[in-house]
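Complex shown without one protein chain; remaining protein chains in place.
Showing subunit A:
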Amino acid sequence: MSDLHLEIKNLIIEALGLEDMTPADLPSDLTLFGEGLGLDSVDALELGLAIQKRFGIKIDAEAKDTRTHFANVASLAAFVSAHQAA
C-alpha cells in the first residue's frame, strides 16, 4: 500500500467518523459511494472538504469528472498526485 493510499484511507476514516474501521478494512478499489462502502451525499461533501483542507486542492462539485475521482481510494490518490505534480 503506498503512503498516499494509506493517508487517504486514514483521512476517510477520520473525516467521516467510521469508528470500528482501520485502513486494512478499506481496499483501494472498494467503491466508496452507494454500493460498496455505502457512503452518501453528505459524506461526499465532507470528504471533499477534508481533501481540500489536507492537500490544498480546490474541488469543483459540479465538474463532471469529480464523480470519477471520488470512485475509490485509488482514483482519489491519482487525482491528488496529479494536482500535486501540477
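FYI, contacts are C-beta pairs under 8 Å (C-beta built on N, C-alpha and C of every residue); 3 or more make two chains touch, one makes a residue touch a chain; residues count from 1.
Rule of thumb we're sticking to: contacts and distances are computed from a predicted model.
Trainee: Report the protein name recorded by UniProt for the chain absent from the figure; options are "Beta-ketoacyl synthase chain length factor", "Lactate utilization protein C", "Sugar ABC transporter permease" or "ATP-binding cassette domain-containing protein".
Mentor: The missing chain's protein name, per its UniProt entry, is "Beta-ketoacyl synthase chain length factor".
Trainee: Determine which one of A:D3, A:D20 or A:D60 touches the chain that has been left out.
Mentor: Selected residue, touching the omitted chain: A:D20.
Trainee: Quick one: say which of A:L49, A:A63 or A:A78 touches the chain that got left out.
Mentor: Only one of A:L49, A:A63 or A:A78 touches the chain omitted from view, namely A:L49.
Trainee: Just the residue numbers, please: which parts of subunit A touch the chain that's not shown?
Mentor: With respect to the unshown chain, the touching residues of subunit A are 16-21, 38, 42-43, 45-46, 49, 52-53.
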